[in-house]
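Right after this comes chain A.
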Amino acid sequence: MKDSFKHGVHPPENKEETNKLPIRQFSFAPLIILPMQQHIGAPSKIIVREGQEVARGQVLAAADGYMSVPMHSPVSGTIRKISKVPVISGQMTEGIFLESFHSSGQEVSEGSPISVDASPEQILKGIQDAGIVGLGGAAFPTHVKLKIPDGKSCEFLVINGIECEPYLTTDHRVMLEQADDIFMGIRYLLKCTGAKEVIIGIEANKQDAADLLTQKIPAGMPVTVKVVPVKYPQGAEKMLITSLLGKEVPSGGLPIDVHAVVVNVATTAEIGRLLPHGQGIQERVITISGPGVKKKGNYLIPIGTPLRYVLEQVGAADNISEVYMGGPMMGVAVSNLDISITKGTSGIIVFGEQDINKTDKIFPCIKCGACVGACPISLNPSKLGILAKAEAYETMADDFHLMDCFECGSCSFVCPSNIPLVQYFRLSKSILRKRKTAKPAAVNV
Partner candidate 1 sequence: MSPELKNIALKDAPSSTDEFIKGLWRENPVFVQVIGMCPVLAVSNSAENALAMGLATAFVLVMSNVLISSLRNFIPKQVRIATYILIIATFVTMVDYAIQAISVDLHKSLGAFISLIVVNCMILSRAEAFASKNTVSKSAIDGLGMGFGFVFALFCLGSVREILGNGSIFGFPIFPESYQEWIIMILPAGGFFTLAFWLLIFNHYKLKKAKS
Partner candidate 2 sequence: MKEESLWFIFINASLINNFVLAYFLGICPFLGVSGKMETASKMGAAVTFVMIISSVCAYGIHLLLVAINAPFLQLISYIVVIASTVQLVEMIIKKMSPALFRSLGIFLPLITTNCAILGVALFQTSKGYGLAESLAYSFGAGAGFTLALVLMAGLREQLDFADVPKVVKGTAITLLIAGILSLTFMGFSGLGS
Partner candidate 3 sequence: MSESKTRSPGTQTNDGSKKMLIAMVGIGVVCALLIVFTYEGTFGRIEMLKAEALEQAVFKVLPGITKTGIFELTSEGKFIPSDGKDRTKTLVYAGYDDQNTLKGIAIEAKGQGYADILKVLYGYDPASQSIVGFYVLESKETPGLGDKIEKDENFLSNFNGLSVALSEDFKTVINKVIPVKFGTKENSWEVEGITGATISTRAIGNIMGESTATMIPLIYQQQESFAFAPNAPTK
């Protein structure tokens, strides 16, 4: 078995600044802004009205169908307004403005506790009701992911504790501090997936977490902890499966096609923490780091806390220039500080004006092949980039597997010519998606 996937890159880690800092509770913002679109799938459906007083933990919005999860109130307070709120994509979506009470410890849990012995269907329902989505960043509804399609079977449950993005240390801290919750979560997951073996994958730079988890494995639980080499993007599902199981997920397929299900370690911990109490997700651990902030660290921040408030509290410099939600490799640059923390936010990285090297001159592609040697799925980003520039989008998808690209950013990271490859690919994919939906109308011969 290979001990790692092919290619990949080694960006500077920058984790040492926060990986020793314990998770701290963050203060409640006076105004919480909750967009309903926090996960992949249908937005949650608001079931409260303006002016209504709500308690912490109360369900504010229900799941709108199967590909959706409910939203719980992160604070006790009053619904001020239901209107359009900005989200990170730059769009305005439906959302709730929630004015929090100054000091209210009141908390309700509307759901019913789910025991580990419940049926798989009940557990899945419980996970959905808890509003749990993938906390690694993708925010894919977890119950959907855990539902094993008919005719497929799950043998391996992979717990993803890799966290390969530079700066981020949330999973690291969660593993160190919430080991019991993790194993509780694994119990639920084993039950609902029917997996026979659990592998916790941890990168070599988090040896302490690996040691701790190995130590704490409950007797009789089929869990192994595997330490994998430090390499970006080790944390990507497909890469991790290759590293741990030596199998490749087929192009366009899912981990279940190789009998595996991958769940993020923080998500697992959350399942283990919430389900026994019938609670919903209200806050999450976020790493705040980067040269632009003074009080770096890992914080437990209520969902919906406005970014501006967070930055003020952690002492961000006045001249901040770039803010990313997520890590620096795949995170999204923020254009509007009035957006708020969502379930998918794993980190906030802040750069001040002086920290940015803006003289990245773009040279023509010299076909050096650095990107080919970096792409974890062996695409040819150089060729793809050239094709994208020439707007040959169909060729990119048909002949060069564009759609397999998951935008990890390794190619752009190594490109000596500073070509915005990832942006090209993202653009090409979005255009192709648009064309696919528009096609039937255009050609009617």
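How were these picked? Simply put, all candidates are chains of the complex that A comes from, given by their letters.
To be clear about the criterion, a contact is a pair of C-beta atoms (placed from the backbone, for glycine too) under 8 Å apart; a residue touches a chain by one contact, two chains touch by 3 or more; residues count from 1.
All values derive from a computational prediction rather than experimental measurement.
Candidate 2 is the partner touching chain A in this complex, chosen from 1, 2 or 3. Touching candidate 2 in their complex are the following residues of chain A: 364, 386-387, 389-390.
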